[in-house]
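All protein chains of the complex are present and in place, except for one that has been dropped.
Residue numbering begins at 1 within each chain, and the chains themselves are lettered A and B in the order written.
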Amino acid sequence: MKLTATGLAQNAPAPLAFTDTVLRGLGQVMLQDNAYAGLLFLAGIFWNSRLFGCAALVGTIVGTTTALMMGAARDQVRQGLFGFNGALVGIALLYFLDPSPLAWGFVVVAAACSTVLMAALMNAFSTWKAPALTAPFVLTSLLFLLACARFGRLHSTGVLPTAGLPRAAEVEGLVTGATLLQGLFNGLGQIFFQGSLVTGALFALGLLVSSRKAFAAALLGSFAGALVAWGLGAAEPAIRAGAYGFNPALTAIALGSVFFAASRASAIYAALGTIATTVVFAGLSAALEPLGMPALTAPFVIVVWLFVLAGPLFPKLKTPGTST
Amino acid sequence: MKLTATGLAQNAPAPLAFTDTVLRGLGQVMLQDNAYAGLLFLAGIFWNSRLFGCAALVGTIVGTTTALMMGAARDQVRQGLFGFNGALVGIALLYFLDPSPLAWGFVVVAAACSTVLMAALMNAFSTWKAPALTAPFVLTSLLFLLACARFGRLHSTGVLPTAGLPRAAEVEGLVTGATLLQGLFNGLGQIFFQGSLVTGALFALGLLVSSRKAFAAALLGSFAGALVAWGLGAAEPAIRAGAYGFNPALTAIALGSVFFAASRASAIYAALGTIATTVVFAGLSAALEPLGMPALTAPFVIVVWLFVLAGPLFPKLKTPGTST
Partner (left out) sequence: MKLTATGLAQNAPAPLAFTDTVLRGLGQVMLQDNAYAGLLFLAGIFWNSRLFGCAALVGTIVGTTTALMMGAARDQVRQGLFGFNGALVGIALLYFLDPSPLAWGFVVVAAACSTVLMAALMNAFSTWKAPALTAPFVLTSLLFLLACARFGRLHSTGVLPTAGLPRAAEVEGLVTGATLLQGLFNGLGQIFFQGSLVTGALFALGLLVSSRKAFAAALLGSFAGALVAWGLGAAEPAIRAGAYGFNPALTAIALGSVFFAASRASAIYAALGTIATTVVFAGLSAALEPLGMPALTAPFVIVVWLFVLAGPLFPKLKTPGTST
């Protein structure tokens, strides 16, 4: 058994390789093909909630197993590409639904579906070499959660937004340094639906272990989200809870450390994308209000898709050779 | 004039060929390039309602004629590919709107548009060899029905869902064997908006004439939809009416008898898709509630698109050689 910089070696024996694959799946939630990062993310979740830790594990295992059963390419499975959407689907469904046995069965079906969606989007987007990101998680979760308005045996935990019509906002509460600091770390935690500063710090550590650039980008992104939201007059409790941080953090990781090489133009581009993600989060939250649904990571997905698709027309942005 | 296993021969004289094309168009609603199936489907509709029988004919004829006028490829027209969306558009608009002369004019324009959409999606999806399915029908019908909220001379029949905000569901009514049996056949009938057991049986017969695999898949799909809906706590009247059956039946036909060759992996895959379709139907119905719109066959379209697009990444699923 050989340890590499990102986890177990490719040729590790089967049961160990599967564990490594699951951990990489958790790492891929923040775009890190790194088992150590995944382990720290998992520790962060378990610190805050055993339920969500188990949900993430079950989702990742089901997603990965579905891909193996259908004969998906080994190297893609091994990178955790068929695990991260299942992880998020598992947490999301049990965050919003009472964890009855039926709800756990619902999670298994949804996680398996998220793997099919992942393969579908990987195929569809290969035309433009664009990534699927967490779109399978977003679509699966929204459709399965919406279905509960028809299915009387699945009960909401009451955390879902109340269905209503969007109205004009008022500035609400006073933003202080504490708001921004808590928003910064909660913003990382919310990537996995966790509202705990310790969890957020463990997530940051996981990123640091995997990539210094991703670590810096995530912190800057979450902070920028909080700042932009503050400047435009968002409600203080939402900023403090990290609601404006998790999507910009992911966008910053993707645009700032994964899809473009470092340059002045790339930095401006990533900054524009991060600001746009904050606005799109607000916009999509309002758009989903009549359905009583959360925006999840849809703002990140939409902005990064568009900014990556636009890349080839903007030669000042360089695509990375072999970097992290 | 020569009769083949699926209808008239390709080189039949013009007026007969056109009739055969229209019947195949009706058959294609359930993915059957088979004039006999189409004839039995038409008989099933007329048994229940002369109005809808005429609407289906007018829609199919207008859709097909539009394609001919624009010079579409003969063999594709001849397979009924430009007829089935028009058929469904015709029934849908007159199911939800009072059949005034203006409404009939509305049907003609909508059916012509559904042919343009069909060509657009055939072109767009050729990149991935993915099928357009009934997406042109869904999009055309939803947009034309939504438009009636602005157009005072088109009156609703009152069958459209009431616009409202989605709320938590309660288990409603007691599901019995009769519920499931009626749901099974009504599920087939609802593919053409018909709530009659005889009509459902005629549709099943049409499928049997065309393909035993499609017949079995449709019955299993409709039944599975009713079972899943029951297990998750859907309302009994909706299950009995076949509301949870028509989309899963279509998904089962598509995944189980058209787009993948028989194998153990394919069977599991089709089963997963069928279950997912039931959930997606519930989800989309809730999502469309603020607009007072029905989900139509959108759940079938979305699930089959994704499951077909994912296919090439799953080598355990084999694509069919020449089978039905």
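In the analysis below, a residue touches a chain if its C-beta (ideal position, glycine included) is under 8 Å from a C-beta of that chain, and two chains touch if they have at least 3 such contacts.
Quick caveat, the model's predicted, so the values are computed rather than measured.
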Across B:129, B:155 or B:212, the one contacting the chain not displayed is B:155
May I ask which residue of B:168, B:197 or B:291 touches the chain that does not appear here? B:291
Out of A:14, A:174 or A:313, which is the one that touches the chain we can't see? A:313
Among the options B:8, B:56, B:119 or B:188, the absent chain makes contact with B:119
For subunit A, enumerate the residues touching the unshown chain of the complex. 127-128, 165-172, 229, 231-235, 238, 265, 268-269, 272-273, 275-276, 279-280, 282-287, 289-290, 305-317
Using the touch rule from the top, list residues of subunit B that touch the missing partner. 69-73, 102, 106, 109, 112-113, 116-124, 127, 142-156, 163-164, 290-292
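FYI, only the chains that are shown with their structure count from here on.
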Geometric centre distance via CA averages, subunit B-subunit A, whole Å: 36
